[in-house]
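Written out below as structure tokens is the structure these notes cover.
With one protein chain removed, the remaining protein chains of the complex are shown where they sit.
Let's look at chain A:
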Amino acid sequence: MKAIRGKHSENDSAKCESLGSMNSCSPSSAGKDEEEVFYDFQLFISQMKDQRADPIVRYTRSFLHSFVTKKNFWTAEEQVKLVNDFKLFIYDKFLEFEPFKSLDRSKLHNAQEGMEKLLMGKLYNKCFSPLLANDYENLTDDHRSDLVHDANLMDKILEFRFIKPINLEIPATISPKVEKFIQLSGKELNRINSYKAPRDKMVCILNACKVIYGFLKHSKLENEGADVFIPMLIYTIMKANVRSLVSNVIYIERFRFPEYLRGESGYYLSSLHGAINFILHMGEDSLFIPDKSEYNNQYEQNSVQVAEERDRIEIKEVNLEVPKLRSKSPSPSEYILKPLDGATNTVISKFAELFSPTATSQDDTDNREHQSAFIDDETAAAIAHQMEEDDHVRTIKDLQAMFPEMGCEIIQDVCAAKRYRIGACVDALLTLSS
């Protein structure tokens, strides 16, 4: 029966693979599969550089070109259909053309992931609702509704930002430590806006969930399951104040290849969506309120504060003559200016010409593009390495803030041993600190 657990096994693959290379903090010792799942975007890029991949490159370029030029405002539903149909088509073509044709299952999966990342990196500005906000008047209803939900969520979070763990029925035994860990899970969740690819966004969600799980496990509450997990997730959202969270979740649901959204990813994405809905409908009735008059006072006080803060922001905006849609929704430039996807993004932009959706495809330029449009492997590897280093430094910093009592060396050792996987690191540090 061993084959069932193998990572190349037909049946297991959907779930294992959906997690990519980031799964780690397992309560059991045997489960190593998902940790070993292969994921390497640069490998995909180098495969695309292969002359034999020309037909794949052409199909992709032509798809991107039509997507961007045929119509200015697709409905989200149309976008989903277009992207998904193209993925099915091109994943099929992988089986026809080298160098993809002869790849083993895990490398082929990697190519599929790479393609999704490439496509969505290119189409992000057209598909991620907050980036369309400037054209609000022309937007289709579904993109508009994403923006409205984002704004509504922000309003609700402000309205109820004073709530305490007890209001969500988070057990009193853990509440002293909740705030600290919520900060870390919130930080992980907040990174969702730094990525364009649906998979990468999903990883941020899973990492946030892992931090929560690490904490619950340490508090001996992991057997309580969703009864404690869900309130903790809701509390994380309340405190993390993630920009455009609804749009992010819906974007993943729309553009992540459905097969990869099953199993664990599906569960935690649904939980996040459910938690968001809970907050969108939050009212006195949805909270546990031990002391009604105290609650009422806090609510009133907070409402006054929120109103004051809003006034201040609006005055500022009027002074700056910033054209605004809603005071709460960020301007698209905020996204564009953000470093998007580290190494990957650099690599993509370096060979942007090849996939420039507006560029017309000309056969005679292909060879030149093949030589010049790509950065060489060494440079790409160096950039990727630097990005990874930066990421590691960030992880260590976050963990130091979380565990000030632990020595710097210990944290570094743990990080190295756990290969900088945040969930596993938190788990190990909690064990050490107890």
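Operating definition for what follows: a residue touches a chain if its C-beta (ideal position, glycine included) is under 8 Å from a C-beta of that chain, and two chains touch if they have at least 3 such contacts; residues count from 1.
Assume contacts and distances are computed from a predicted model.
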> The chain that is not shown, which UniProt protein name from "Trafficking protein particle complex subunit", "LAFE_0H13234g1_1", "Signal peptidase complex subunit 3" or "Translocation protein SEC66" does it carry?
Replying inline: "LAFE_0H13234g1_1"
> Which one, A:F38, A:F97, A:F162 or A:Y267, makes contact with the chain that was left out?
Replying inline: A:Y267
> Pick from A:N277, A:N297, A:T379 or A:T431: which residue touches the chain that isn't shown?
Replying inline: A:N277
> Given the contact definition stated above, which residue among A:L216, A:L399 or A:C415 touches the chain not shown here?
Replying inline: A:L216
> Out of A:E169, A:E300 or A:E314, which touches the unshown chain?
Replying inline: A:E169
> In terms of residues, what is the contact footprint of the unshown chain on chain A?
Replying inline: 1-2, 4-5, 9-12, 14-15, 23-28, 30-35, 85-86, 88-89, 92, 169, 206, 209-210, 212-213, 216-217, 222-227, 229-231, 262-264, 267-268, 270-271, 273-275, 277-278, 281, 285-288, 423
